[in-house]
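The complex is shown incomplete by one protein chain, all other protein chains being positioned as in the whole.
The block that comes next holds chain A.
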Amino acid sequence: MRKTRIVARSVWKTAEGRFSVVVLGIWIAVSLLSLVWTPCSLWSTDGYDTWASPSTRHWLGTDGTGADVFSWLMAGSRTDLVIAVLATMFSAALGFLLIGMTASRSNVFSNMSVVLIDALISIPTILIALVLAVPLGASVAVVVIACGIGHGLNLARVCRPQALLAARSGHAKSALSAGAGGRYVLLHHVLPNILPTLIVQLSLSAGTAVLAESGLTYLGVGVPSGVPSWGHSLATSVKFVDVFPITVIWPGLLVTVVVVALNMFGDCLRNAVDPVSNAMLRKNGAVGASEEGKSR
């Protein structure tokens, strides 16, 4: 409990931390709120009120069908939140599985994971999405699986050196000599030591998933038409960017701000949870190593 408080305080202490917490907090709150309330119905369109400028009735204006942009962005935020969370969970699961193989004491598993990662990482995420779109059609699942695979492989590759160091370290050897098994070493010795890198990579994955949703939806293989998402809002407005630029700016701005906040949050959380970099987590951390004689 004390540790959680210190971590929260450490994140809040920095300007980047406050910015990211506020932005992500608003994102989650708006997503939840959109489940029960939006200023206008998503399906109420007005052919006489298309491409309207911001007003008291339509806070961010209307799109080409006369639908309220703000309502669609509110509803789209929950789709993007779900995509970001699921894609991050998928990439974490795949990445951790590959890291487990990499850090395995079995050379066969370890070498196999390296070959697997190097072979699959060369396939672009967009190609994976296009292939998946054939059986699945345009859907949230395509974005989640494509991002999950792409980022999971990347995660495993980035964390591999640290995972190997931790798995071959003296503390892991001591645990093995005390009777620990491979799974224990993976969970208690490898995972805590790759956690800082893992946090940054996962926050990047979440941000990239939001970006990928926009890109894939624009290409027609992401979120299907009719399901609100920021990518959908962008895709429907971008053809008219020369005439009605403001309808493109809002979803573009949201995506940018959220991605920046996710990246900043990852960095702040990494610094906050790691006792190596956060002296507040360590009692007497500032004192450093005391002299030998003092404790004798």
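By definition in this document, a residue touches a chain if its C-beta (ideal position, glycine included) is under 8 Å from a C-beta of that chain, and two chains touch if they have at least 3 such contacts; residues count from 1.
The criterion applied here is as follows: contacts and distances are computed from a predicted model.
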- Task: Have a look at "Nitrite/sulfite reductase", "DNA-protecting protein DprA", "SCO6045-like C-terminal domain-containing protein" or "Peptide ABC transporter, ATP-binding protein" and point out the UniProt protein name belonging to the hidden chain.
- Result: "Peptide ABC transporter, ATP-binding protein"
- Specify the residue from the set A:I6, A:I26, A:L176 or A:V238 that touches the hidden chain. A:L176
- Per the definition of touch given earlier, which of A:H189, A:H232 or A:R270 contacts the omitted chain? A:H189
- Query: On chain A, what residues meet the omitted chain?
  - Reply: 169-171, 173-180, 184, 188-189, 192-193, 195, 274-276, 281-285, 287-292, 295-296
